[in-house]
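In this view, the complex is presented without one of its protein chains, the others remaining in place.
Just so it is clear, A, B and C label the chains in written order, and each chain counts residues from 1 on its own.
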């Protein structure tokens, strides 16, 4: 992982408050767990029916029946629980999930999220993303600021099919921490070495800049 | 229990076929179990979350956490299972209950059943009766032929609030075994010592009498 | 990481319940009824409560204390048959009573716990239980809309619990507890035994702790938990 990505993930880990129930989306969000202190009180949830996700295991120590929603062989910790898929999403939809960190193809300045389908190119199905994005108490996106071609992911409006409308509260990217506010995107923090002009250029929508000093991460 | 009641209960026990999942309503129906052979293959269901009901226990041997839906202290047998109330009625409503034997205030010749409410006198709530009567694959009534005042319970139409419309297939009473047919009540068997005229007098609707000999029980 | 500790004092947790709260109460008859939580609720005296429970217990037990104290504005139950006091209070108009079919009550609460709006069912069609209920045509069939039901608080009785709130139940004391434990803003579980984290095997958890807010350990079981000799 690049240094910028690594710092972004470490910064996102501070989003997690003690006592929360948290679902970390497949990919980068899963890495957030590596930046939490060993005795940090948190409950990690996996859609396939697990609370209390323990460390990922190498193949030779893996339990063939114990994976997370991304297919990684994980482990339990004292107090882990297994349950069925209906109960798992009951937890998501009934407000018991304090936070989800998700990846994104596009995020709009009104909080719209597109992260599951690129018509004609990528349509593997929505999985659990739609319920996480609709019902987690707080939806936060963790993503590179631009896609692989350098196109901005933070936009005035999403062009791809939506996962959820107006649900994203904050974006952690390799360039900045950006909140979604009633007035649109608002810069909160800048990654070390990123200039305001570079950020503006990489962002596909207006971004409010605070008058005070901008913290870096 | 009077001899006639006892014979009625014994006769009703023969309604249960090997392999069935059966719910026995509170009161007389519960007694049916005493007339099954010790190794008879059947699964008894109790609404409060139990399959595989074992014998009723005296107070000094009872488990305070193990009752049937009527509040009797019961026991388990090898293969019993406990589950929650939602699962318990899922079983009832999804067609997994082969048979229920219920008590009745009134049964109509079209199979309507009233067994939960007497307006102004008795309205304790419907409990699980409505789902048993709507959804068991076969609904059979076990009841004295007349109420305590001698009024018939088998009627042309129910006067009391219904539990279910057109769901009763058969009635076992202390006087007769009566089927509900498209043409109305049809006599199948007579209790020993009961005359056809006594039966007709005690029945509040026409009753079809077979031309052949009528078996007794 | 470790799982958060939710152990708390019974009195403090009951004190969080305001007047007017909707309270889900586990239990079917004696088994699974959280008598200790109910006794404290009766002692503290919160009023205007809406109580959702399978039954009204028996006279002198469980939610009958709340009814006797005049703390209950409305009961949502499946039957009151074993509690003459509750029937008298209903007939006198002292409490409002809403009757639900037993499995439909379980499903309405479960739907609340599952973040659904309602279930559609044909249970009750053709009977007075259908009166006043919204109907929907679906693929040519008429269905009743049975709205999801949630509580401000759920009072749960567990056989064992760990500090995170993973719960197990004993025998038929399970009944409404698992669905109610999913369906309230604040879930308070009393437990007969508190085990350390890891003391409930992950496969043996009946209610995952993520649904539970507070765990209170019972130091003793009152007489109400015992065998009822009739």
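In the analysis below, a contact is a pair of C-beta atoms (placed from the backbone, for glycine too) under 8 Å apart; a residue touches a chain by one contact, two chains touch by 3 or more.
Owing to the predicted nature of the structure, the values given are computational and were not obtained by experimental measurement.
Across the whole complex, the hidden chain's contacts among the shown chains comprise A, B, C. Which of A:10, A:36 or A:67 touches the hidden chain is settled by the complete complex: it is A:67. One of B:10, B:90 or B:205 touches the chain omitted from the figure, and that residue is B:90.
Listed residues A:89, A:105, A:172 or A:185: the one in touch with the omitted chain is A:89.
Contact with the omitted chain, checked across B:11, B:117 or B:135, is made by B:135.
Touching residues on chain B toward the chain that is not drawn are 18-19, 21, 33, 36, 38-45, 50-52, 76-83, 86-87, 89-96, 135. Where chain A meets the omitted chain, the residues involved are 46-50, 59, 62-69, 71, 73, 76, 82-86, 88-90, 92-93, 124-128, 130-131, 134-135, 161-165.
If you put the missing chain back, the residues of chain C touching it would be 107, 111, 114-122, 134, 136, 138-139, 141, 143, 145, 147, 168-171, 202-204, 206.
Here is the rule we use: only the chains that are shown with their structure count from here on.
Using CA-based centroids throughout, the chain positioned farthest away from chain C is A. Computed centre separation for the pair chain A/chain C is 35 angstrom, with centres defined by C-alpha atoms.
Between chain B and chain C, the centres computed from C-alpha atoms are 29 Å apart.
Multi-chain contact residues of chain B (touching two or more other chains) are absent. Residues of chain C in contact with two or more other chains: 110.
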